[in-house]
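With one protein chain held back, the other chains of the complex are shown just where they sit.
Letters are used for the chains, namely A, B and C, taken in the order the chains are written, and counting of residues starts over at 1 for each.
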Amino acid sequence: MYRHYVQYYETDKMGVTHHSNYIRFMEEARVEFFKNIGLDYFEFEKKGLISPVVGINNCRYKRPSTAGDTLDIDVAIKAIGTVTFTMQYVMKNKDVVVFTGESEHCLLGKDGKIVPLSDKRVASLTEKLQKFIA
Amino acid sequence: MYRHYVQYYETDKMGVTHHSNYIRFMEEARVEFFKNIGLDYFEFEKKGLISPVVGINNCRYKRPSTAGDTLDIDVAIKAIGTVTFTMQYVMKNKDVVVFTGESEHCLLGKDGKIVPLSDKRVASLTEKLQKFIA
Amino acid sequence: MYRHYVQYYETDKMGVTHHSNYIRFMEEARVEFFKNIGLDYFEFEKKGLISPVVGINNCRYKRPSTAGDTLDIDVAIKAIGTVTFTMQYVMKNKDVVVFTGESEHCLLGKDGKIVPLSDKRVASLTEKLQKFIA
Partner (left out) sequence: MYRHYVQYYETDKMGVTHHSNYIRFMEEARVEFFKNIGLDYFEFEKKGLISPVVGINNCRYKRPSTAGDTLDIDVAIKAIGTVTFTMQYVMKNKDVVVFTGESEHCLLGKDGKIVPLSDKRVASLTEKLQKFIA
């Protein structure tokens, strides 16, 4: 589980966390998730593989949060396809769900071409992700 | 149509516009859209009505963009429900679609309660939105 | 000491942390500093006092940092004037100073008027700040 402490600069004039920032918190939690399962995202990049976001889906803003709140973020793998995998996120503020959302990712090689998830270059990634399917 | 000129600070170390910023560009285009149809969003707020984002859906990152690019953003109404309406966005960089996405919104009154779209307080809004259904 | 783990979305296409984000890290460290000395900034606001930034000065970008880096941020009070106080920040990445900067703040009451630092309403704040003059 990843924790994000909501900052003053992440709020807007409505007095709450701006909706775009949850997309950033998803990224924070994702980087931490990869780190925890032994897949350092930045190491990954050094090997010439990048993993761009290709989709953001089903984001539901259930309750507002604001500066000073602590968001507990759970990450899991929702699905693994042939070229993309989907991650899901649940964010809670003191046990109350404030946000749920999903991100979809593909893998690109040095040549900018899509690397299928069955490719041996990413076999260890795919194998690890499968263990975290929700 | 709304134009966003991509800024340096909106890119990330992958060299492209960070995916979270498109959610912000959607907001920029939405505010402009409301203004153009005679619904100044900030005036709206002064009347005690707020329109929070309750969902972000079906965002597809089709092509990267980067600092210096000009994004042309088309906005339309996808659907009007009983308590929420959904807006859709198509962003193009020199006629090539780079991003499509949707945002869902509800209306809240001064008491923080949901205002149904059939409510007379928002009749002019609902009526206007109906003209822009895609 | 406050720690900030640099996020991917905080970098730019130059591959490093965008310079504007250090101003945000200053705020993060400042909020934590106030909390640590028993002055919860958000509680402070509930009492009707706000403390806007009136100046950002002497920011020196000495070394770049990037996503994955951990910044250790030291905060101290540089000076206390009649209506403003100045805070100073030193940010290190593995013991190497990457950034130093200063922020200047005043206090505003519910009426939007400046509250002098000698005012009894803010006596506990001024007293506490004096202990942390560098």
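Assume contacts are C-beta pairs under 8 Å (C-beta built on N, C-alpha and C of every residue); 3 or more make two chains touch, one makes a residue touch a chain.
This is a predicted model, so every value here is computed, not measured.
A.B. asks: Taking the complete complex into account, which shown chains does the hidden chain touch?
C.D. replies: A, B, C
A.B. asks: Which of these, A:29, A:50, A:67 or A:129, touches the one chain of the complex that we don't see?
C.D. replies: The missing chain is touched by A:67.
A.B. asks: For the chain left off this view, which of B:48, B:68 or B:81 is in contact with it?
C.D. replies: Answer from the full complex: B:68 touches the omitted chain.
A.B. asks: Using the document's definition of touch, tell me which of C:36, C:57, C:70 or C:118 contacts the absent chain.
C.D. replies: Among C:36, C:57, C:70 or C:118, only C:57 touches the chain that is not shown.
A.B. asks: Suppose we count only contacts with the excluded chain; which residues of chain B make the list?
C.D. replies: Those residues of chain B that touch the unshown chain are 7-9, 24, 27-28, 31, 40-42, 67-68.
A.B. asks: Footprint of the hidden chain on chain C, which residues?
C.D. replies: Interface with the chain not displayed, on the chain C side: 14, 16, 19-21, 23-24, 27, 50, 52-61, 64, 101.
A.B. asks: Residue by residue, what part of chain A touches the chain that was omitted?
C.D. replies: 8-9, 11-16, 18, 20, 66-67
Just so it is clear, only the chains that are shown with their structure count from here on.
A.B. asks: Please tell me whether the contact surfaces of chain A and chain B are same or different in residue numbering, using the over-half criterion.
C.D. replies: same
A.B. asks: Using Cα averages as centroids, what's the distance between chain B and chain C in whole Å?
C.D. replies: 33
A.B. asks: Using the average of all C-alpha atoms in each chain as its centre, how far is it in Å between chain A and chain C?
C.D. replies: Roughly 29 Å separates the two chain centres.
A.B. asks: Taking each chain's centre as the mean position of its Cα atoms, how many Å separate chain A from chain B?
C.D. replies: That gives a centre separation of 23 Å.
A.B. asks: Could you list the positions in chain A whose residues touch two or more of the other chains?
C.D. replies: In chain A, 24, 27 touch at least two other chains.
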